[in-house]
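Of the protein chains in this complex, all but one are displayed in their positions.
Let's turn to chain A:
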Amino acid sequence: METSRRDALGLIIGGLGAVGVVGALYPFVKSLAPSAASLAGARVEVDVSQIPDLQVRVVSWKGKPVFVVKLPQNFQWNGKTKEDNNRKLLQGQDAYAMVAVCTHLGCVPLWKPNGEGEFNYPVFHCPCHGGFYSPWGDNIAGPPPRPLHLPPQKREGNKLVIGEPGFIKDLT
């Protein structure tokens, strides 16, 4: 029984030391967390009523450029695409966001509402190697291997919220 007090002291001092170590480590580990500037870029709100019909606005999301496309009501498009992935995902949306990085070698495509070259309807045209995309980002022609990526996004009235799951849940 004589040693029990010393044992208790040892335990208390050891415990205090452990608390101190954890307390000292916390700020160092926490300094590795994403910076405030980066977090601010993870959720972007765009007022789509401010974008004219058939126009595109470029915003930044997680450091990547993102197109916000606004389509007129009853928009008809006569082009043909290699695949229909994005169009199916975006069905019924008059405004949506797409990552504005060409899937070939990463240039930023240009919006051509009046068409370009042989395509006389609205398309995205990547000037670097001649990739063409539909307004929904499905590839029409050229070297791009797949449609433009869609970021997670949802719609709240006039606001399109990029970075939160909604009609697109995950980055495609």
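Methods note: contacts are C-beta pairs under 8 Å (C-beta built on N, C-alpha and C of every residue); 3 or more make two chains touch, one makes a residue touch a chain; residues count from 1.
Note that contacts and distances are computed from a predicted model.
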item	value
Protein that the absent chain corresponds to, by UniProt name, given "Amicyanin", "Cytochrome b/b6 domain protein", "Na+ H+ antiporter subunit F" or "2-oxoisovalerate dehydrogenase subunit alpha"	"Cytochrome b/b6 domain protein"
Contact partner of the left-out chain, one of A:Ser35, A:Gln50 or A:Asn78	A:Ser35
Of A:Val101, A:Val123 or A:Ile140, the residue in touch with the unshown chain	A:Val101
Touch list for chain A against the chain that is not drawn	32-35, 37-39, 41-42, 62-64, 101, 105-108
